[in-house]
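Notes follow once the structure below has been shown.
As you look at this complex, bear in mind that one protein chain is not there, while each of the others sits in place.
So that you can tell them apart, the chains are marked A and B in the order they are listed, and the count of residues begins at 1 in each.
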Amino acid sequence: MSLALLFEQLLNGLQLGVTLFLMAAGLTLVFGIMNFINLAHGSLYMVGAYLALAAAQWTGSYLAGVALGLAGTLVVGMVVEVVVARALYERDHLDQVLATFGLILFFNELVAILWGRAALFASVPRFLSGHIELVTGSSYPLYRAVIILVGLLTAAILWYVVTRTRLGMLIRAGASNRTMVAALGVNIRLLYTLVFGFGAALAGLAGLMAGPIYNVQPGMGELILIQVFVVIVIGGIGSIRGAFVGALIVGMVDTLGRVFLRPLLGAMISPTAGDSAGPALASMLIFVLMAVVLSFRPQGLFPPRG
Amino acid sequence: MLEVRGLTKSFGALRACDGIDFDVAEGETHAVIGPNGAGKTTFISQLAGNLRPDAGAIRFAGEDVTHLPAHARARKGFARSFQITSVFHDFTALHNVALAVQAHSGRAGFWRPARSDRALIEPARRLLEEVGLGARADVPAANMSHGEHRQLEVAMALATKPRLLLLDEPMAGMGAEESQRMIELLARLKQAKTLILVEHDMDAVFRLADRISVLVYGRVIATGEPEDIRANEEVRKAYLGEE
Partner (left out) sequence: MSARLVLWSLVVLVLLALPPFVLYIDQPFYLDLVRRIMILAIAATSLNLILGYGGLVSFGHAAYLSVGAYAVGILGFYGFTSGWLHLAVAVAAAALVAAAIGAVSIRTSGIYFIMITLAFAQMLFYLGISIEEFGGDDGMRIKVTSQFPLVDLANPVVFYYVALVLMLASVYAVFRIVNSRFGMALRAAKSNEARARAIGFSPYPVRLAAFVIAGAMCGLAGALYANHTRYITPDLGSWQQSGDLMFMVILGGMASTAGPVLGTFALLFVEEILKGWTQHWQVFLGPLLVLSVIFFRRGLAGIFSKPDA
(Lines give C-alpha, C1' and ligand atoms only; values in the text may rest on other atoms or scores of the structure.)
Protein backbone atom coordinates (compact mmCIF):
# COMPACT_ATOMS: atom_id res chain seq x y z
CA MET A 1 0.00 0.00 0.00
CA SER A 2 1.75 3.12 -1.17
CA LEU A 3 1.26 6.65 0.01
CA ALA A 4 0.31 7.66 -3.51
CA LEU A 5 -2.45 5.06 -3.63
CA LEU A 6 -3.74 6.13 -0.24
CA PHE A 7 -3.77 9.76 -1.25
CA GLU A 8 -5.54 8.96 -4.48
CA GLN A 9 -8.21 7.02 -2.63
CA LEU A 10 -8.61 9.84 -0.13
CA LEU A 11 -9.34 12.13 -3.03
CA ASN A 12 -11.83 9.63 -4.39
CA GLY A 13 -13.44 9.57 -0.99
CA LEU A 14 -13.59 13.33 -1.05
CA GLN A 15 -15.16 13.25 -4.49
CA LEU A 16 -17.85 10.83 -3.37
CA GLY A 17 -18.26 12.95 -0.27
CA VAL A 18 -19.01 16.16 -2.11
CA THR A 19 -21.41 14.32 -4.42
CA LEU A 20 -23.21 13.01 -1.37
CA PHE A 21 -23.16 16.47 0.15
CA LEU A 22 -24.86 18.03 -2.86
CA MET A 23 -27.62 15.47 -2.51
CA ALA A 24 -27.80 15.62 1.26
CA ALA A 25 -27.89 19.41 1.35
CA GLY A 26 -30.96 19.53 -0.88
CA LEU A 27 -32.73 16.79 1.02
CA THR A 28 -31.99 18.18 4.44
CA LEU A 29 -32.85 21.71 3.37
CA VAL A 30 -36.28 20.64 2.21
CA PHE A 31 -36.77 18.67 5.38
CA GLY A 32 -35.56 21.42 7.65
CA ILE A 33 -37.70 24.13 6.10
CA MET A 34 -40.83 22.36 4.95
CA ASN A 35 -40.67 19.32 7.20
CA PHE A 36 -41.05 17.28 4.04
CA ILE A 37 -39.30 14.02 3.37
CA ASN A 38 -38.70 13.53 -0.32
CA LEU A 39 -37.86 9.98 -1.29
CA ALA A 40 -37.86 11.03 -4.94
CA HIS A 41 -34.78 13.16 -4.41
CA GLY A 42 -32.79 10.41 -6.07
CA SER A 43 -35.06 10.71 -9.08
CA LEU A 44 -34.03 14.34 -9.43
CA TYR A 45 -30.40 13.24 -9.43
CA MET A 46 -31.28 10.85 -12.23
CA VAL A 47 -33.23 13.50 -14.12
CA GLY A 48 -30.24 15.81 -13.96
CA ALA A 49 -27.96 13.16 -15.40
CA TYR A 50 -30.33 12.25 -18.22
CA LEU A 51 -31.29 15.82 -19.15
CA ALA A 52 -27.66 16.96 -19.25
CA LEU A 53 -26.69 13.99 -21.38
CA ALA A 54 -29.58 14.45 -23.77
CA ALA A 55 -29.04 18.21 -24.02
CA ALA A 56 -25.32 17.77 -24.66
CA GLN A 57 -26.02 15.31 -27.45
CA TRP A 58 -28.68 17.55 -28.91
CA THR A 59 -26.64 20.78 -28.84
CA GLY A 60 -23.22 19.23 -29.30
CA SER A 61 -21.87 21.23 -26.38
CA TYR A 62 -21.06 19.87 -22.97
CA LEU A 63 -21.52 23.18 -21.21
CA ALA A 64 -24.86 23.78 -22.86
CA GLY A 65 -25.79 20.33 -21.66
CA VAL A 66 -24.84 21.26 -18.13
CA ALA A 67 -26.80 24.49 -18.22
CA LEU A 68 -29.88 22.92 -19.74
CA GLY A 69 -29.64 19.94 -17.44
CA LEU A 70 -29.56 22.17 -14.39
CA ALA A 71 -32.35 24.38 -15.64
CA GLY A 72 -34.43 21.37 -16.57
CA THR A 73 -34.00 19.73 -13.19
CA LEU A 74 -34.90 22.98 -11.48
CA VAL A 75 -38.12 23.12 -13.48
CA VAL A 76 -38.95 19.47 -12.82
CA GLY A 77 -38.31 20.05 -9.14
CA MET A 78 -40.64 23.00 -9.02
CA VAL A 79 -43.35 21.12 -10.87
CA VAL A 80 -43.08 18.26 -8.40
CA GLU A 81 -43.37 20.74 -5.57
CA VAL A 82 -46.49 22.37 -6.91
CA VAL A 83 -48.24 19.17 -7.96
CA VAL A 84 -47.30 16.75 -5.21
CA ALA A 85 -45.33 18.21 -2.32
CA ARG A 86 -47.70 21.05 -1.67
CA ALA A 87 -50.58 18.69 -1.01
CA LEU A 88 -48.56 16.87 1.60
CA TYR A 89 -46.91 19.48 3.80
CA GLU A 90 -49.59 19.14 6.45
CA ARG A 91 -49.60 15.35 6.32
CA ASP A 92 -47.46 13.02 8.34
CA HIS A 93 -44.13 11.67 7.18
CA LEU A 94 -45.56 8.29 6.32
CA ASP A 95 -47.82 9.83 3.69
CA GLN A 96 -44.96 11.86 2.28
CA VAL A 97 -42.79 8.76 2.07
CA LEU A 98 -45.47 6.78 0.30
CA ALA A 99 -46.35 9.52 -2.16
CA THR A 100 -42.76 10.21 -3.12
CA PHE A 101 -42.24 6.47 -3.40
CA GLY A 102 -44.91 6.54 -6.06
CA LEU A 103 -42.97 9.31 -7.77
CA ILE A 104 -39.87 7.15 -7.87
CA LEU A 105 -41.73 4.44 -9.74
CA PHE A 106 -43.07 7.04 -12.12
CA PHE A 107 -39.74 8.71 -12.89
CA ASN A 108 -37.82 5.48 -13.28
CA GLU A 109 -40.34 4.18 -15.76
CA LEU A 110 -40.62 7.50 -17.58
CA VAL A 111 -36.89 7.57 -18.08
CA ALA A 112 -36.99 3.96 -19.29
CA ILE A 113 -39.69 4.86 -21.79
CA LEU A 114 -37.77 7.84 -23.12
CA TRP A 115 -34.27 6.45 -23.12
CA GLY A 116 -34.57 2.72 -22.55
CA ARG A 117 -33.51 0.58 -19.63
CA ALA A 118 -29.93 0.02 -20.66
CA ALA A 119 -27.22 2.12 -19.08
CA LEU A 120 -26.16 5.06 -21.16
CA PHE A 121 -22.62 6.11 -21.67
CA ALA A 122 -21.81 9.66 -20.68
CA SER A 123 -18.36 10.71 -21.66
CA VAL A 124 -16.10 13.15 -19.94
CA PRO A 125 -15.80 16.27 -22.13
CA ARG A 126 -12.50 16.73 -23.91
CA PHE A 127 -11.43 19.80 -21.97
CA LEU A 128 -11.86 18.00 -18.66
CA SER A 129 -10.40 14.68 -19.61
CA GLY A 130 -6.81 15.11 -18.69
CA HIS A 131 -4.89 14.38 -15.53
CA ILE A 132 -3.34 16.57 -12.93
CA GLU A 133 -0.17 16.07 -10.94
CA LEU A 134 -0.54 15.42 -7.28
CA VAL A 135 1.95 16.34 -4.58
CA THR A 136 2.74 12.66 -4.23
CA GLY A 137 3.87 12.53 -7.82
CA SER A 138 1.07 10.41 -9.17
CA SER A 139 -1.59 11.67 -11.53
CA TYR A 140 -5.28 12.08 -10.79
CA PRO A 141 -8.17 12.46 -13.22
CA LEU A 142 -8.88 16.12 -13.85
CA TYR A 143 -12.59 15.47 -14.03
CA ARG A 144 -12.79 14.11 -10.52
CA ALA A 145 -10.70 17.00 -9.25
CA VAL A 146 -13.16 19.39 -10.87
CA ILE A 147 -16.06 17.62 -9.15
CA ILE A 148 -14.33 18.10 -5.83
CA LEU A 149 -13.80 21.77 -6.58
CA VAL A 150 -17.36 22.35 -7.72
CA GLY A 151 -18.68 20.54 -4.67
CA LEU A 152 -16.56 22.49 -2.22
CA LEU A 153 -17.40 25.73 -3.96
CA THR A 154 -21.11 24.95 -3.73
CA ALA A 155 -20.71 24.11 -0.06
CA ALA A 156 -18.96 27.42 0.51
CA ILE A 157 -21.68 29.34 -1.32
CA LEU A 158 -24.38 27.54 0.62
CA TRP A 159 -22.67 28.27 3.89
CA TYR A 160 -22.38 31.91 2.96
CA VAL A 161 -26.01 32.19 1.91
CA VAL A 162 -27.38 30.38 4.95
CA THR A 163 -25.32 32.20 7.53
CA ARG A 164 -24.83 35.66 6.06
CA THR A 165 -27.78 36.64 3.96
CA ARG A 166 -31.36 37.56 4.60
CA LEU A 167 -32.49 34.62 2.52
CA GLY A 168 -30.40 32.42 4.74
CA MET A 169 -32.07 33.90 7.76
CA LEU A 170 -35.42 33.06 6.29
CA ILE A 171 -34.20 29.56 5.67
CA ARG A 172 -33.00 29.16 9.19
CA ALA A 173 -36.23 30.61 10.55
CA GLY A 174 -37.57 27.45 9.10
CA ALA A 175 -40.78 25.53 9.41
CA SER A 176 -41.28 26.48 13.01
CA ASN A 177 -41.71 30.12 12.14
CA ARG A 178 -44.05 30.14 9.22
CA THR A 179 -46.17 32.92 10.65
CA MET A 180 -43.18 35.09 11.43
CA VAL A 181 -41.80 34.65 7.97
CA ALA A 182 -45.18 35.35 6.43
CA ALA A 183 -45.48 38.44 8.61
CA LEU A 184 -42.27 39.70 7.08
CA GLY A 185 -44.13 39.88 3.81
CA VAL A 186 -42.51 36.85 2.34
CA ASN A 187 -44.59 34.73 0.07
CA ILE A 188 -44.33 31.36 1.79
CA ARG A 189 -45.59 29.35 -1.15
CA LEU A 190 -43.07 30.89 -3.46
CA LEU A 191 -40.29 30.40 -0.96
CA TYR A 192 -41.12 26.75 -0.61
CA THR A 193 -41.26 26.23 -4.35
CA LEU A 194 -37.91 27.93 -4.78
CA VAL A 195 -36.28 25.99 -1.97
CA PHE A 196 -37.57 22.73 -3.38
CA GLY A 197 -36.42 23.68 -6.86
CA PHE A 198 -33.04 24.67 -5.55
CA GLY A 199 -32.67 21.37 -3.74
CA ALA A 200 -33.63 19.64 -6.96
CA ALA A 201 -31.02 21.61 -8.86
CA LEU A 202 -28.35 20.54 -6.38
CA ALA A 203 -29.37 16.95 -6.90
CA GLY A 204 -29.34 17.47 -10.64
CA LEU A 205 -25.87 18.94 -10.44
CA ALA A 206 -24.68 15.91 -8.51
CA GLY A 207 -26.32 13.67 -11.08
CA LEU A 208 -24.89 15.27 -14.17
CA MET A 209 -21.42 15.38 -12.69
CA ALA A 210 -21.66 11.76 -11.63
CA GLY A 211 -22.90 10.67 -15.03
CA PRO A 212 -19.52 9.96 -16.61
CA ILE A 213 -18.27 8.12 -13.54
CA TYR A 214 -21.19 5.90 -12.60
CA ASN A 215 -23.81 4.49 -14.90
CA VAL A 216 -26.63 6.58 -16.25
CA GLN A 217 -29.59 4.24 -15.95
CA PRO A 218 -33.07 4.02 -14.45
CA GLY A 219 -32.79 3.51 -10.71
CA MET A 220 -29.41 5.22 -10.39
CA GLY A 221 -30.88 7.70 -7.97
CA GLU A 222 -31.99 5.11 -5.46
CA LEU A 223 -28.55 3.57 -5.25
CA ILE A 224 -27.03 6.81 -4.05
CA LEU A 225 -30.09 7.88 -2.07
CA ILE A 226 -29.54 5.19 0.53
CA GLN A 227 -26.07 6.53 1.13
CA VAL A 228 -27.54 10.02 1.35
CA PHE A 229 -29.91 8.81 4.04
CA VAL A 230 -27.01 7.42 5.99
CA VAL A 231 -25.27 10.79 5.61
CA ILE A 232 -28.25 12.70 6.91
CA VAL A 233 -28.89 10.37 9.81
CA ILE A 234 -25.25 10.55 10.85
CA GLY A 235 -25.05 14.29 10.31
CA GLY A 236 -28.34 15.18 11.89
CA ILE A 237 -31.54 15.64 9.93
CA GLY A 238 -32.11 19.27 9.03
CA SER A 239 -28.55 20.43 9.51
CA ILE A 240 -26.48 21.57 6.52
CA ARG A 241 -23.32 21.46 8.54
CA GLY A 242 -24.20 17.94 9.58
CA ALA A 243 -24.81 17.05 5.94
CA PHE A 244 -21.34 18.28 5.04
CA VAL A 245 -19.52 16.48 7.81
CA GLY A 246 -21.62 13.37 7.39
CA ALA A 247 -21.08 13.34 3.65
CA LEU A 248 -17.32 13.55 3.96
CA ILE A 249 -17.24 10.83 6.58
CA VAL A 250 -19.47 8.49 4.62
CA GLY A 251 -17.64 9.23 1.37
CA MET A 252 -14.30 8.44 2.95
CA VAL A 253 -15.39 5.36 4.84
CA ASP A 254 -17.17 3.86 1.88
CA THR A 255 -14.37 4.51 -0.61
CA LEU A 256 -11.52 3.47 1.63
CA GLY A 257 -13.46 0.48 2.84
CA ARG A 258 -14.08 -0.82 -0.64
CA VAL A 259 -10.46 -0.45 -1.61
CA PHE A 260 -8.67 -1.52 1.51
CA LEU A 261 -10.89 -3.92 3.38
CA ARG A 262 -10.28 -6.93 1.16
CA PRO A 263 -6.47 -6.70 1.19
CA LEU A 264 -6.60 -5.85 4.88
CA LEU A 265 -8.64 -8.94 5.72
CA GLY A 266 -6.51 -10.92 3.32
CA ALA A 267 -3.36 -9.88 5.13
CA MET A 268 -4.78 -10.24 8.63
CA ILE A 269 -6.78 -13.44 8.30
CA SER A 270 -6.37 -15.14 4.97
CA PRO A 271 -6.66 -14.31 1.27
CA THR A 272 -9.84 -16.36 0.92
CA ALA A 273 -11.41 -14.56 3.87
CA GLY A 274 -10.51 -11.31 2.23
CA ASP A 275 -12.04 -12.35 -1.06
CA SER A 276 -15.30 -13.66 0.32
CA ALA A 277 -15.97 -11.38 3.26
CA GLY A 278 -14.17 -8.31 2.01
CA PRO A 279 -16.65 -6.99 -0.53
CA ALA A 280 -19.62 -7.93 1.64
CA LEU A 281 -18.26 -6.17 4.69
CA ALA A 282 -17.21 -3.18 2.61
CA SER A 283 -20.75 -2.66 1.40
CA MET A 284 -22.05 -2.92 4.95
CA LEU A 285 -19.47 -0.59 6.43
CA ILE A 286 -21.34 2.69 6.27
CA PHE A 287 -24.42 1.09 7.84
CA VAL A 288 -22.38 -0.26 10.68
CA LEU A 289 -20.95 3.21 11.05
CA MET A 290 -24.46 4.62 11.16
CA ALA A 291 -25.48 2.14 13.85
CA VAL A 292 -22.43 3.06 15.89
CA VAL A 293 -23.05 6.80 15.64
CA LEU A 294 -26.70 6.31 16.54
CA SER A 295 -25.88 4.30 19.60
CA PHE A 296 -24.32 7.27 21.31
CA ARG A 297 -25.92 10.11 19.35
CA PRO A 298 -29.46 9.09 18.41
CA GLN A 299 -30.08 12.47 16.78
CA GLY A 300 -26.95 12.52 14.69
CA LEU A 301 -23.77 14.51 15.14
CA PHE A 302 -25.27 17.97 14.62
CA PRO A 303 -28.97 17.90 15.43
CA PRO A 304 -30.29 21.29 14.30
CA ARG A 305 -31.96 22.27 17.54
CA GLY A 306 -29.22 20.77 19.68
CA MET B 1 -43.11 11.53 51.97
CA LEU B 2 -41.16 13.65 49.52
CA GLU B 3 -37.87 15.31 50.30
CA VAL B 4 -36.12 17.57 47.82
CA ARG B 5 -32.72 19.03 48.63
CA GLY B 6 -30.66 21.46 46.65
CA LEU B 7 -32.38 20.84 43.32
CA THR B 8 -30.56 22.74 40.60
CA LYS B 9 -31.04 22.91 36.85
CA SER B 10 -29.52 25.28 34.34
CA PHE B 11 -30.10 25.72 30.64
CA GLY B 12 -26.90 27.25 29.40
CA ALA B 13 -26.50 30.53 31.26
CA LEU B 14 -30.04 30.46 32.60
CA ARG B 15 -30.39 28.96 36.07
CA ALA B 16 -33.98 27.73 36.07
CA CYS B 17 -33.84 26.05 39.49
CA ASP B 18 -31.40 27.30 42.07
CA GLY B 19 -30.84 24.92 44.96
CA ILE B 20 -34.48 24.27 45.81
CA ASP B 21 -35.42 22.60 49.09
CA PHE B 22 -38.93 21.23 49.26
CA ASP B 23 -40.88 18.84 51.52
CA VAL B 24 -44.21 17.14 51.36
CA ALA B 25 -45.52 15.35 54.43
CA GLU B 26 -47.72 12.30 54.12
CA GLY B 27 -51.38 13.14 53.73
CA GLU B 28 -50.86 16.82 53.16
CA THR B 29 -51.84 18.85 50.14
CA HIS B 30 -48.89 21.06 49.32
CA ALA B 31 -49.46 23.73 46.69
CA VAL B 32 -46.71 25.28 44.58
CA ILE B 33 -47.43 28.70 43.16
CA GLY B 34 -45.35 31.23 41.30
CA PRO B 35 -45.25 33.38 38.19
CA ASN B 36 -44.83 31.72 34.81
CA GLY B 37 -41.39 31.47 33.34
CA ALA B 38 -39.90 31.43 36.83
CA GLY B 39 -38.75 27.84 36.76
CA LYS B 40 -41.95 26.22 37.98
CA THR B 41 -42.34 23.91 35.00
CA THR B 42 -38.69 22.93 35.19
CA PHE B 43 -39.11 22.15 38.87
CA ILE B 44 -42.19 20.01 38.24
CA SER B 45 -40.55 18.18 35.36
CA GLN B 46 -37.65 17.23 37.57
CA LEU B 47 -39.97 16.09 40.34
CA ALA B 48 -41.88 13.93 37.91
CA GLY B 49 -38.82 12.43 36.26
CA ASN B 50 -39.16 14.01 32.84
CA LEU B 51 -36.04 16.10 33.35
CA ARG B 52 -32.70 15.24 34.96
CA PRO B 53 -31.47 17.71 37.56
CA ASP B 54 -27.93 19.04 37.34
CA ALA B 55 -27.53 18.76 41.07
CA GLY B 56 -29.55 17.93 44.15
CA ALA B 57 -31.50 14.96 45.40
CA ILE B 58 -35.09 13.81 45.47
CA ARG B 59 -36.16 11.26 48.00
CA PHE B 60 -39.56 9.62 47.78
CA ALA B 61 -40.73 7.58 50.77
CA GLY B 62 -37.16 7.29 51.90
CA GLU B 63 -35.85 6.14 48.52
CA ASP B 64 -33.57 8.15 46.28
CA VAL B 65 -35.39 8.62 42.98
CA THR B 66 -33.30 11.47 41.57
CA HIS B 67 -32.24 9.54 38.50
CA LEU B 68 -35.33 7.44 37.99
CA PRO B 69 -37.27 8.13 34.78
CA ALA B 70 -40.93 9.11 34.84
CA HIS B 71 -42.45 5.72 34.18
CA ALA B 72 -40.35 4.14 36.91
CA ARG B 73 -41.52 6.75 39.37
CA ALA B 74 -45.09 6.09 38.34
CA ARG B 75 -44.56 2.44 39.15
CA LYS B 76 -43.31 3.40 42.61
CA GLY B 77 -46.43 5.38 43.28
CA PHE B 78 -45.38 8.89 42.41
CA ALA B 79 -47.54 9.97 39.48
CA ARG B 80 -47.74 13.23 37.56
CA SER B 81 -51.03 14.34 36.15
CA PHE B 82 -52.25 16.96 33.71
CA GLN B 83 -49.44 17.40 31.26
CA ILE B 84 -50.39 19.17 28.08
CA THR B 85 -50.94 16.09 25.97
CA SER B 86 -53.56 14.45 28.07
CA VAL B 87 -55.44 11.33 27.17
CA PHE B 88 -55.64 8.54 24.63
CA HIS B 89 -57.98 10.05 22.10
CA ASP B 90 -58.53 6.85 20.13
CA PHE B 91 -59.82 4.99 23.17
CA THR B 92 -63.03 5.27 25.16
CA ALA B 93 -62.99 6.73 28.66
CA LEU B 94 -63.29 3.25 30.08
CA HIS B 95 -60.36 1.93 28.10
CA ASN B 96 -58.26 4.93 28.97
CA VAL B 97 -58.60 4.05 32.62
CA ALA B 98 -58.29 0.32 31.90
CA LEU B 99 -54.93 1.06 30.29
CA ALA B 100 -53.80 2.80 33.45
CA VAL B 101 -54.99 -0.16 35.52
CA GLN B 102 -53.16 -2.51 33.19
CA ALA B 103 -49.94 -0.54 33.37
CA HIS B 104 -50.07 -0.62 37.11
CA SER B 105 -50.82 -4.31 37.35
CA GLY B 106 -47.59 -5.05 35.56
CA ARG B 107 -49.08 -8.15 34.04
CA ALA B 108 -48.82 -8.69 30.34
CA GLY B 109 -50.70 -11.00 28.02
CA PHE B 110 -50.37 -11.75 24.34
CA TRP B 111 -53.54 -13.58 23.62
CA ARG B 112 -56.48 -12.94 25.92
CA PRO B 113 -58.59 -9.98 24.88
CA ALA B 114 -57.92 -7.04 27.13
CA ARG B 115 -61.16 -5.23 26.44
CA SER B 116 -63.22 -7.88 28.16
CA ASP B 117 -60.69 -8.58 30.89
CA ARG B 118 -62.64 -8.13 34.11
CA ALA B 119 -59.52 -7.59 36.13
CA LEU B 120 -59.08 -4.42 34.13
CA ILE B 121 -62.62 -3.34 33.38
CA GLU B 122 -64.13 -3.57 36.88
CA PRO B 123 -61.56 -1.34 38.59
CA ALA B 124 -61.77 1.04 35.65
CA ARG B 125 -65.51 1.41 36.03
CA ARG B 126 -65.16 2.04 39.73
CA LEU B 127 -62.59 4.74 39.17
CA LEU B 128 -64.73 6.42 36.57
CA GLU B 129 -67.59 6.48 39.06
CA GLU B 130 -65.31 7.99 41.66
CA VAL B 131 -64.45 10.93 39.47
CA GLY B 132 -67.99 11.38 38.26
CA LEU B 133 -67.64 9.99 34.74
CA GLY B 134 -69.52 6.75 35.32
CA ALA B 135 -72.17 7.57 32.72
CA ARG B 136 -69.58 8.47 30.07
CA ALA B 137 -67.61 5.26 30.19
CA ASP B 138 -68.15 4.24 26.57
CA VAL B 139 -67.61 7.63 25.02
CA PRO B 140 -64.44 7.95 22.90
CA ALA B 141 -62.11 10.33 24.63
CA ALA B 142 -61.87 12.41 21.49
CA ASN B 143 -65.54 13.32 21.92
CA MET B 144 -65.24 14.50 25.49
CA SER B 145 -64.95 18.04 26.75
CA HIS B 146 -61.81 19.53 28.19
CA GLY B 147 -63.16 19.34 31.71
CA GLU B 148 -64.06 15.68 31.22
CA HIS B 149 -60.54 15.00 29.98
CA ARG B 150 -59.26 16.39 33.21
CA GLN B 151 -61.61 14.20 35.24
CA LEU B 152 -60.45 11.26 33.15
CA GLU B 153 -56.88 12.10 33.95
CA VAL B 154 -57.59 12.04 37.64
CA ALA B 155 -59.15 8.61 37.20
CA MET B 156 -56.09 7.40 35.31
CA ALA B 157 -53.78 8.81 37.93
CA LEU B 158 -55.80 7.07 40.63
CA ALA B 159 -55.55 3.79 38.76
CA THR B 160 -51.89 3.70 39.48
CA LYS B 161 -52.72 3.65 43.20
CA PRO B 162 -50.40 6.53 43.80
CA ARG B 163 -49.00 7.41 47.14
CA LEU B 164 -48.15 10.89 45.96
CA LEU B 165 -49.98 12.67 43.19
CA LEU B 166 -48.49 15.63 41.36
CA LEU B 167 -51.31 17.71 39.86
CA ASP B 168 -49.93 20.03 37.20
CA GLU B 169 -52.40 22.91 36.76
CA PRO B 170 -55.63 20.89 36.92
CA MET B 171 -57.73 24.04 36.51
CA ALA B 172 -56.09 25.19 33.30
CA GLY B 173 -58.53 25.96 30.52
CA MET B 174 -61.63 25.28 32.58
CA GLY B 175 -64.73 27.40 32.77
CA ALA B 176 -66.33 28.39 36.05
CA GLU B 177 -68.66 25.40 36.40
CA GLU B 178 -66.02 22.87 35.40
CA SER B 179 -63.60 24.44 37.85
CA GLN B 180 -66.06 24.03 40.70
CA ARG B 181 -66.55 20.39 39.85
CA MET B 182 -62.83 19.84 39.74
CA ILE B 183 -62.30 21.57 43.08
CA GLU B 184 -64.94 19.36 44.63
CA LEU B 185 -63.31 16.29 43.12
CA LEU B 186 -59.95 17.33 44.46
CA ALA B 187 -61.41 18.10 47.86
CA ARG B 188 -62.71 14.52 48.03
CA LEU B 189 -59.35 13.29 46.79
CA LYS B 190 -57.20 15.10 49.30
CA GLN B 191 -58.76 13.28 52.20
CA ALA B 192 -57.19 10.01 51.14
CA LYS B 193 -54.10 11.07 49.23
CA THR B 194 -50.95 13.14 49.43
CA LEU B 195 -51.05 15.82 46.77
CA ILE B 196 -48.69 18.34 45.22
CA LEU B 197 -50.84 20.96 43.58
CA VAL B 198 -49.32 23.30 41.03
CA GLU B 199 -51.81 26.00 40.20
CA HIS B 200 -52.53 29.59 39.23
CA ASP B 201 -56.14 29.49 40.29
CA MET B 202 -55.84 31.10 43.73
CA ASP B 203 -59.37 30.13 44.68
CA ALA B 204 -58.50 26.46 44.31
CA VAL B 205 -55.13 26.88 45.99
CA PHE B 206 -56.44 28.55 49.10
CA ARG B 207 -59.36 26.15 49.41
CA LEU B 208 -57.35 22.98 48.99
CA ALA B 209 -53.82 23.59 50.26
CA ASP B 210 -52.56 22.65 53.68
CA ARG B 211 -49.26 24.36 52.91
CA ILE B 212 -48.10 26.59 50.09
CA SER B 213 -44.62 27.10 48.63
CA VAL B 214 -43.95 30.13 46.46
CA LEU B 215 -41.45 29.65 43.64
CA VAL B 216 -39.97 32.77 42.09
CA TYR B 217 -37.04 32.79 39.63
CA GLY B 218 -35.85 29.36 40.57
CA ARG B 219 -36.01 29.85 44.33
CA VAL B 220 -38.55 29.10 47.03
CA ILE B 221 -39.12 32.47 48.65
CA ALA B 222 -41.69 31.33 51.20
CA THR B 223 -43.27 28.17 52.57
CA GLY B 224 -46.12 28.05 55.04
CA GLU B 225 -49.81 27.75 55.73
CA PRO B 226 -52.20 29.64 53.42
CA GLU B 227 -52.89 32.48 55.85
CA ASP B 228 -49.20 33.07 56.46
CA ILE B 229 -48.50 33.12 52.77
CA ARG B 230 -51.35 35.51 52.12
CA ALA B 231 -49.91 37.86 54.70
CA ASN B 232 -46.28 37.52 53.60
CA GLU B 233 -44.90 40.83 52.29
CA GLU B 234 -42.31 39.39 49.97
CA VAL B 235 -44.82 37.08 48.39
CA ARG B 236 -47.31 39.85 47.82
CA LYS B 237 -44.65 41.98 46.17
CA ALA B 238 -43.23 39.25 44.01
CA TYR B 239 -46.35 37.44 43.04
CA LEU B 240 -49.70 37.90 44.61
CA GLY B 241 -49.69 41.62 44.10
CA GLU B 242 -49.26 41.20 40.39
CA GLU B 243 -52.26 38.86 39.99
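By definition in this document, contacts are C-beta pairs under 8 Å (C-beta built on N, C-alpha and C of every residue); 3 or more make two chains touch, one makes a residue touch a chain.
These numbers were taken from a predicted model, which means no experiment stands behind them.
For the chain that does not appear, the touching partners among the shown chains are A, B.
For the chain left out of this panel, the touching residue among A:A54, A:V97, A:I213 or A:L264 is A:V97. Set against the missing chain, the residues B:A103, B:A172 or B:I221 yield one that touches it, B:A103.
When the whole complex is considered, the residue among A:L44, A:L88 or A:M220 that touches the unshown chain is A:L88. Residues of chain A that touch the chain left out of the display are 31, 37, 84, 87-88, 93-95, 97-99, 101-110, 112-113, 222, 226, 229-230, 232-233, 237, 276, 279-280, 283-284, 287-288, 290-291, 294-295, 298-300.
With the whole complex as reference, residues 69-71, 74-75, 79-81, 83, 85-92, 95, 98-100, 102-104, 107-115, 117, 120, 140, 156, 159-160 of chain B touch the missing chain.
By our rule, only the chains that are shown with their structure count from here on.
Annotation: 49 Å between the Cα-based centres of chain A and chain B.
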